[in-house]
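I have a structure I would like to understand better, so I am pasting it below and will then ask my questions one at a time.
Here the complex is missing one protein chain, while the rest keep their positions.
Entry: chain A
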């Protein structure tokens, strides 16, 4: 059932605007979705029920990360030995294959200087969203569903 006058964005004083970008059900675990908030292209990932939001723009030359390959992370204590883990938690830009940690946005090869802009993301229940105060826009929120909220 649809609530009347559903919100998309709400503001709190001295806080980053929060955007309801999609329903939790829109991004199954392991999947990602490209959304837009404040004119920014943001890719939202679902890692086993945890949601992470990164700028869709690769810091290298601007490739769309949403179109990239999701893989795991491999390290090695010595040549020929592969320690592979964190499957599904690294995104590789489709243009030059630079890899970024979905949880932090940091590149592996130069985590301090090369990183993707990260946005806080969390899940809110439709009921909580319905309580407001919100800037009313046109997004259908069902009180019984859960939604991904991104601060951008």
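One rule holds in what follows: a residue touches a chain if its C-beta (ideal position, glycine included) is under 8 Å from a C-beta of that chain, and two chains touch if they have at least 3 such contacts; residues count from 1.
Operating definition for what follows: contacts and distances are computed from a predicted model.
According to its UniProt record, the chain left out of view corresponds to "Amidohydrolase" among "Leu/Ile/Val-binding protein", "ABC-2 type transport system permease protein", "Phenylacetate-coenzyme A ligase" or "Amidohydrolase". Residue-wise, the contact with the chain that is not shown comes from A:75, picked out of A:50, A:75 or A:131.
Across the entire complex, the residue among A:98, A:119 or A:147 in touch with the chain not shown is A:98. Touching the omitted chain from chain A are residues 71, 74-83, 92, 96-99, 107-109.
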